[in-house]
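Right, chain A next:
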Amino acid sequence: MSLLDIRNLSLSIHGTPILHDVSLRLDPGRILGVIGESGSGKSMTAFTVMRLLPEGAEASGQVTLDGQPILSRSEAQMCALRGRDIGMVFQEPMTALNPLKTIGDQVAETILIHEKIPKRAAMIRAAKALARAELPQDRFPLSRYPHELSGGQRQRVVIAMAIALRPKLLIADEPTTALDVTTQAQILRLLTRLVREDGMGLMMITHDLAVVAEMADEIAIMQKGRVVEAGPTGALLENLQHPYSRALLAASTHAPARSPAAQDTPLLEVTAVHRFYPTPRKSLFGAPGRFHAVKGVSFKLRKGESLGLVGESGCGKSTLTRAILGLEQIQDGAIRLNGRPVFQGRQPDPEVRRRMQVVFQDPYGSFNPRHRVGRLVAEPFHLSPNMPRAERDTAVAEALTAVGLTPGDADKYIHEFSGGQRQRIAIARALITRPELILLDEAVSALDVQVRARILDLLADLSARYGLSYLFISHDLSVVRAITDRVMVMKAGEIVEAGPTETVFRDPRHPYTRQLLAAAPRLPEGLGS
Partner candidate 1 sequence: QARDDLKVALQLEPPNMDPTSNAAGAIDQVLYANVFQGLTRFGPDGEILPDLAKSWDISEGGKVYTFHLAEGVKFHDGTDFDASDVKFTLDRARAPDSTNAQKGLFAGIDTVEVVDPLTVKVVLKAPDGAFPFKMAWGDAVIVAPESIKDIATYPVGTGPFKFEDWVQGDHVDLEKNPDYWGTPAKLDHVEFKFISDPTAAFAAMMAGDVDVFYSYPAPENLPQFEADPRFQVIVGSTEGETIMAMNNARPPFDNKLVREAVAHAVNRKEVIDGAMFGYGTPIGTHFAPHNPDYVDLTSLSDYDPEKSKELLKQAGVTLPLKVKMTLPPTAYARRSGEIIAAELRAVGIEPQIENVEWAQWLSSTFKGAHDFDLTIISHTEPMDIGIYANPDYYFGYNNPAFQKVMADLDVETDTAKRSALLKEAQTIIAQDYVNAYLFQLPLQTVAAAGVKGLWKNAPTQATDLTGVYWEN
Partner candidate 2 sequence: MSPMRFLRSRNLVIGALLTGLFTGAALLSFLWVPYDVTQMDIAHKIKPPSGVHWLGTDHYGRDILSMIMVGARTSIAVAVLAVGIGMGLGVPLGLWAAARRFSLLDEVIMRGNDLVFAFPSLIIAVMITAILGPSATNAIIAIGIFNIPVFARLSRSGALGLWNRDFILAARVAGKGAMRISFEHVLPNILNLLIVQGTIQFSMGILAEAGLSYVGLGAQPPTPSWGRMLADSQTMISFAPHMALFPGLAILLTVLGLNLLGDGLRDLLDPKLRRGRT
């Protein structure tokens, strides 16, 4: 008998169908990886098992846990089940914990809800659970508050909470999406260990094929509320049947066809750049402290080159980007484009600035929702005053065409576009002044793999057509590998290693680079090619 058995589950919310005939099985001590693009219904499937569905949701079909039906239970029975028999770990560790309670209290609460034991005893068991989640009490006392922990540590607290009572089933909904690769690797290892030790069943939801390929025993692939394919990991990946699954795999390993066209002339020269942020005063009358975010970074980017910059969250990548763009003052060093400094005194030089553009990570936040696309795309023309309207419109139309949209899209509002389309518009906006350099700060990180693959193709194509240079910033090593000629690895404000992409990836020299590469989840060699 399976631990979790979902049969013909259908779900609708306020009458809108969300899931259609979903069937999944999970045995004790096994890991089921559920993958699929955003909105495919992965989370809703998990929430149905927990019976934590939004208002207006109606589920039909059969869900059994250890042979016991779930859907027909009363709310009180579900309360008794949740936390004891089913634990759940959520995507966003930063907000998943109550900021006002200590981690000890929060872990102990799981125990106290289900067992009538004294608080002291519960605390002792909470400490044990935290220790199993690799937060030993001597380094992370129970009296810590969530804000005193990093994202990865918080995720461990959430995991400790979920496994405190050794539930039969653990559901993890994208538990590592918000974390760094290295942290992600640790958390994934932790989860795998716990499953093997306790004989739990783990339902692991993710959108990253590589993650499940590494750890799952079985895989289910979802699309638009349906399970399109399911089976044991190895066999399934070897022999994908459904076109969607194949496309997914292809996209995950996609590398755009590129013809390196780097010339020798340097375009961007960054020399010994330092950036300090003021931090709040330590004492009431003390001098404000400062945080050294970028520590003497130097590099050159040649015309036509695509240069990668990788490093974990908070290492200073975006800070460097903003400095190059002239948005923030640097405290020491020089930044030159075509030999001209970005800063003339304290003011950025508009001439230089016009030659650079940027594409940001969040396709939803990079546009003013109140303006039409035409106006949004034309915004960089602000630096070229007195441009006739007609010329402007032609330029917008051209830019939109270049990124695969139509000139007619200029009259629409941004909310009428999907995430991938928005990122195209962002690129169109970056292209419109015909810059020489485009900085891409995590420009594809928020996109689904398939969309991402198409955007990468577009970038490669544009680079070839317009002779563009890219500074490509990402924490995703596989993407950087696919699109860059050279790569730099950044750690805590410093560049620790730089070199041709393939060389660095094949033969990393710096220990940190090695660590990063080891942590990155990888699809088994030979797949999808």
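Basis for inclusion: all candidates are chains of the complex that A comes from, given by their letters.
To be clear about the criterion, a residue touches a chain if its C-beta (ideal position, glycine included) is under 8 Å from a C-beta of that chain, and two chains touch if they have at least 3 such contacts; residues count from 1.
Quick caveat, the model's predicted, so the values are computed rather than measured.
Peer 1: Touching chain A in this complex is which of 1 or 2?
Peer 2: 2
Peer 1: Where on chain A is candidate 2 touching in the complex?
Peer 2: By the definition above, chain A touches candidate 2 via 52, 54-55, 322, 325, 327, 348, 350, 353-354, 356-358, 360-362, 365-370, 376, 379-383, 426, 429.
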